[in-house]
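Below is one structure; the comments refer to it alone.
With one protein chain removed, the remaining protein chains of the complex are shown where they sit.
Order of writing sets the chain letters: A and B. Residues in each chain are counted from 1.
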Amino acid sequence: MIPSSFEYHRPASVSEALQLLQQYGEEAKIMSGGHSLLPSLKLRLSEPGHLIDISRISDLSYIREEGGVIAIGACSTHNAIGKSALVQEKIPMISQAALAIGDVQVRNRGTLGGSIAHADPAADWPASILASEAEIVVAGANGTRNIAAGDFFTGIFMTALEENEIITEIRIPIPPANTHSAYLKFPQPASRFALVGCAVMITRSNGSVERARVAFTGVSPSAFRDNAVEEAITGQAVNADSIKAAADKAAEGVDIMSDHYASQDYRKHLAKVYAKRALMAASN
Amino acid sequence: MGSIIGSSVKRVEDKRFITGKGNYTDDIQLQGMTYAYIIRSPFAHAKILSINTEEAKNAEGVVAVFTGKDIADSGVGGVPCGWQVNFRNGDTMKEPLHPLLVVNKARHQGDGVVMVIAETKEIAKDAAELVEIEYEELPAVTDAKQAMEAGQPLVHDDCPNNLSFDWELGDKAATDAAFANAHHVTTLEFTNQRVIPNAMEPRSAIGHFEPATDKYTLYTTSQNPHLTRLLLSAFVLGLPEHKVRVVAPDVGGGFGSKIFHYAEEALVIWASKALGVPIKWTAERSESFVTDAHGRDHVSKSEMAFDADGKMIGLRSSTAANMGAYLSTFAPAVPTYLHGTLLQGLYTTPAIYIEVYGVFTNTTAVDAYRGAGRPEATYLLERLIDKAALEMNMDPAELRIKNLIPPFDGVNQPGYETKVALTYDSGNYEPTIRRAMEMVGYEDFRKEQKEARENGKYLGIGFSAYIEACGIAPSAVVGALGARAGLFESAQVRIQPTGKVSVYVGSHSHGQGHETTFAQIVADKLGVGVEDVEIVHGDSEAVAFGMGTYGSRSLAVGGSAIVKSVEKVLEKGAKIAAHKLEASEDDLEFANGQWTVKGTDKSIGFGDVALTAYVPHDYPQGLEPGLDFSSFYDPANFTYPYGCHICVVEIDPDTGKVEVKRFIACDDVGNVINPMIVDGQIHGGLAQGIGQALLEGAIYDESGQLLNASYMDYAMPRADDFPMFETDRTVTPCPHNPLGVKGAGEAGCIGSTPAVVNAVMDALSPFGIKDLEMPLTPERVWRAMHSNGSN
Partner (left out) sequence: MGIPINVKVNGKEYSQEVEPRQLLVDFLRETLRLTGTHVGCDTSGCGACTILVDGNAVKSCTLLAVQVDGAEVTTIEGLSKNGDHPLQEGFKEEHGLQCGYCTPGMIMAAADLLTNNPNPSEQEIRHALEGNICRCTGYHNIVKSIQYAADKMQGKEVSHG
């Protein structure tokens, strides 16, 4: 449980962090809360020469409303997000996902930016980040760019983040008033990561579904939006039958992971069950 | 006597633990201490072609690097096994060398290959990366039954079919005859899966040789420091035992895994002698997963025969018991004398036969884990009975009660002679079962279950009635059965001149609360306060001798040794009191801490007698001064706690997830000294037993890699996996020890596992499912529910 030696840097600003990243290139790792990175350093699965600790950059920890968007600083902890009254009121799914992560100790330290940059296929965040159609704001040597959530998660532990970029903010559009959302997971019994996690956001008008967003984590090597479920429920009146019919379309035609806690077909089944449950939860 | 016995005295040891002042092995820091890191084989089975330690040796801060060859060249062999079980045909047990570090071949993932010692643990770990080891990976075998087949890889070249021993017990002919005449036979083929003990404190050892005095001190995470000293001195390193001190300070849980003498204990002593500096080694959890002895891992085929009335008329079983790559300290005893001998259970089955094969595989060694053999026996019996009840369309509770051994107290009625070599001490089984049924509200539950099923909810109830052999053990008996040690216990009771009491006992405490329970016994018998009694344990220099803590033996054996010494104190005290009171000893009575001349108000307190013993001015002629007695207690028999556990589960039909809704445990552990502590022991055992049923289990791949060797993958039971437990007791005292106690440490773990599995099978009965392998993971249950298209 002893990491390899590294040099430690604690930049005071994003630009200073970017300079360090530029300087040390592949040798460097960005650390925010450290709850994705340190576990792998301790087991020496990762041995960076330079650690750039961005957690003290004060303008990376905030949760605020900005003209129809909830803007969350990348270094905001899961707990801060989960407990935010603003988040709870506007997009409960995001709060539910935050509070479903790990345990209280992890939520007190781990950060949204750190978690999505790590892109663990079983992490809780990606499903609700996708379903909320968030944008990930990243800073690089040539300025900042916004990456749509749908373009961000590219594979197992892989994202659209370039090596010299840092996530600075996650921007989550505030949905219309007649929208309900939910995140539910079936935890892996040992790690409590998501064996299957499903985020659902439904906007209704005149009793039927006008717009649906359904996303999964834990099912595939990369989190994904499930268009088949979304399409199946859109335009439907919300009831047990329509939900069941839509949920049954979940996780079809995607690459499904398998491990000793869930084979492919069980995982696929769980995806349907959790699609159903999350749709139900978002319908009440 | 007073009311201290039987009362829930709060634990005296707690203060140091709740304030962070416990003293665990890894907390100990010695002057000039160095740190060992052990490089372990990443392969389950591999030839070691070469080892290059040069670069590591030359790294700054590295003190030494040792290989298996260095150890072997010094004339040191391996870690011994403490129990010999021979082949049925009389051939001697195969007991291959278990080296401290391997030389030519690694036989399981985690086998120690190189030890790096450095000034800091960071340097040791960094330097380990500089050691180059060339392996040639070999095919591995991990399953015990498969390992016995022809053509499988041999773990040890000189052990054909990977057999260490085979063993049998019971009357084969009579049993076969019973089966031939049976009205109904129930068969179960199953694996009692391998579980990993996971005491929360990882193992640690500090070796300290002091050249100036030629003394060796070993601090270690051990359940039995004296036994470790004996093995280390006499069998491993050949050290003068009187120069060896072994200290087991506060130990963070054991559950069996810290009974055994491990290679690292010998390594740090050996290297400290070689280098003249103290050396600490502490396991990382991933090391614990592959080096702490595992538990269970039996593959069995078992059958139970019934007559037309549902009476059990025969039981036979064949088990392949996985020993792992080497024989751990007590490994051969677990599937044999601690398992086969318990197959009578609580029932009158007249014919029983079992055979057991002890098999080597390319896995971590398997040895005693909480219950050790008895949970496997209980699982076998209680699953068979439930399956039989289902097949014969009988109520599982009534089928058990119908076959119970009638009551006997072991005093007015003799003990019960089983068909498998034991004599039960005392038992009154039916009231315990009835009480558990009353606690759960059995009849009401069946109604609730029926309604629930109509609403698509799957509730189930499962019974388990167990008996265990504890208070291990009469030395002569176990000696005849192959034990290479006696299993008595020692205790010294030293009365200080002021009347305060120091007790030195061989039973080590690592969570059991001995410092409280033992003090209660002494306080009660001597009429002093619990706070006036200090319990000293865990240091071979302070305590005369000890066989340690396992097999629920501390109170029954260690406690009895204390009682013997207390009685000697009182006997001598009475002589002193008689002298001081100018009365005859026969006219004295001792109560509430004083001797009184019967029928008078003349009395003398215990404190005055103690002081007189050390200031013997006015003193009986010919009597030695002092008040300090040692005793060794060797039990007359095992003790036989028993009980009935009932589990209620609900299954989520969508996911297959099993929720334990209620768990009822009614146990009979004989007399109880501290009910709070007994309840705590039961709770902890239940969690481990339920954990095995639902969550835990080692998973090896074909190459012998342990796939779930961390808390990210090995499902440890957590707080939200359980309801509050419902416990109660009946009391049937043990007739053959002075406290009437039977032991409570393992009961929860022995009884609970089959109760959970039976409950799940009951819930699944509408699906026609009669058996599933543990752990009952959601996928396994879901798959079973959907296997025959019932849903």
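Definition applied: a contact is a pair of C-beta atoms (placed from the backbone, for glycine too) under 8 Å apart; a residue touches a chain by one contact, two chains touch by 3 or more.
Everything quoted here is computed from the prediction, not taken from an experiment.
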Among listed residues B:N198, B:S233, B:T341 or B:Q449, the absent chain is touched only by B:N198
Considering the complete complex, identify which of B:K215, B:R285 or B:K457 is in touch with the unshown chain. B:R285
Which candidate, B:V277, B:A687, B:L739 or B:M785, sits in contact with the chain we can't see? B:A687
Out of B:D143, B:D250, B:D524 or B:D762, the sole contact with the unshown chain comes from B:D250
For the full complex, which residue in B:T348, B:S630 or B:S710 touches the chain that was left out? B:S710
Omitted-chain footprint on chain B covers residues 8, 10-11, 13-24, 26-27, 29, 122, 198-202, 250-253, 255, 284-286, 510-513, 676-677, 679-680, 683-688, 710-712, 716-720, 722, 724-725, 748
Residues of chain A touching the missing chain are 1-8, 10, 34-35, 38-39, 41-43, 51, 53, 55, 79, 102-106, 108-109, 190-192
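In this text, only the chains that are shown with their structure count from here on.
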Interfacial residue positions of chain A with respect to chain B in the complex: 1-2, 4-5, 43, 186, 189-191, 260-263, 266, 269-270, 273, 276
For a test of understanding, state which residues of chain B touch chain A in their complex under the given definition. 121-122, 125-126, 284, 286, 654-655, 657, 695, 699, 707-708, 711-716, 777-779, 782-783
